[in-house]
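Note that one protein chain of the assembly has been removed; the remaining protein chains are unaltered in position.
What follows is chain A.
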Amino acid sequence: MASLLPNTLPLAMLMELTHRCPLRCAYCSNPLALSPASAELPTAAWKAALDEAAQLGMLQVHFSGGEPMARPDLIEQVRHATARGLYSNLITSGLLLDAHKLAELVDAGLSHVQLSFQDLDEDGAQWVSGYAGGVAKKREVADRVLASGLALTLNFVMTRHNVSRLSAMLDYAESLGVGRVEVANTQYYGWGLKNRAALIPTREQLDEMNSLVAERRARCKGRMVIDYVIPDYYARRPKACMGGWGQRFINVMPDGTILPCHAAQTIGHLSFPRFPESSLRAAWCEHPSFAAYRGVDWMPDPCGSCDHKEQDWGGCRCQALALAGDASQTDPVCERSPQHAQVVALAMRESRQPTPELMLRQRHA
């Protein structure tokens, strides 16, 4: 066994099929400038992207959005991914996943469903997503997916307003017998960044989540995996964002824009190619935006002279831009960044303030 070797071609593709969505999550990582439905790639273009992904040796595709189930051609695309030998993952809020669609997805060969929850409390979920009665619907969807035999991951997006339900969330996951849970603290991109002051947990809440997850991991060892993402403002080291810029993942936005990560368009001085005018291969191998922060050569100090640089690849470029004002700086969540202390102070301050009014995500562009 070995971890995957660094490779010259991408391993997985994230397809943001649409930005349309029945929910309006205030934490949503979608860009502030959502793609209108009229700009979405047609079915044939998405299928061509799947063809090329398989041809480039990619192994997995993630159907996401927005709400991927808002696309009437989702089943057709899943079927196409299956025919090309790709492992297909549906990342969904579940609200459009009725029994009929589910049967069609199973038949199309879908490999896995990731179902997100905003909270387990209806009021809490409605407050953050603008959608009433979602929790009960999602519980039904979870039961239905499990009954169909499909593999299910539950994804809980954490904010300071639902930490008190974390125990109940894990109890629920355990009672369903799912193999995997994500306890995903909000990452501050897109709408989430706009709403950071309303959402970011306190240091004490982070400690609480850490110990709840550690206990539960010990108890569920071998039965249920808990993938846990902390709010990285409180981290000492940054995450290896996307496994390194242009090293593992390729993202295709609703209008075909090809990105190294779904937030990359915040980096205003970069321009990105578009599918199908550009092939995925040309984007990956030749486009300057993919080369811009690939590997370690672009790194200034402290990353340049740091022995972690091939583990975390200097963290997240979009976060460096958002917090340090420059995408080529060390991600300020790193304790070696000169801005680190400010970032921690900012997180502590915002998390203790009274919660400002939420700015819910737009439903569509």
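The criterion applied here is as follows: a contact is a pair of C-beta atoms (placed from the backbone, for glycine too) under 8 Å apart; a residue touches a chain by one contact, two chains touch by 3 or more; residues count from 1.
Everything that follows uses one rule, which is that contacts and distances are computed from a predicted model.
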- Query: Given the options "histidine kinase", "Oligopeptide transport system permease protein", "Spore germination protein" or "Pyrroloquinoline quinone biosynthesis protein D", which would UniProt use as the protein name of the unshown chain?
  - Reply: "Pyrroloquinoline quinone biosynthesis protein D"
- Message: Among A:Ser35, A:Ser93, A:Ser116 or A:Thr153, which one touches the chain that has been omitted from the display?
- Response: A:Thr153
- Query: Thinking of the whole complex, not just what is shown, which of A:Arg223, A:Arg236 or A:Arg352 touches the missing chain?
  - Reply: A:Arg223
- Item | Sole contact to the chain not displayed, among A:Ser111, A:Thr202 or A:Gln362 | A:Ser111
- Message: Touching the hidden chain in the complete assembly: which of A:Pro36, A:Gly179 or A:Gly295 does that?
- Response: A:Gly179
- Query: In terms of residues, what is the contact footprint of the unshown chain on chain A?
  - Reply: 1-5, 7, 9, 11-12, 56-57, 59-60, 85, 87, 89, 111-112, 114, 149-153, 179-180, 221-225, 227
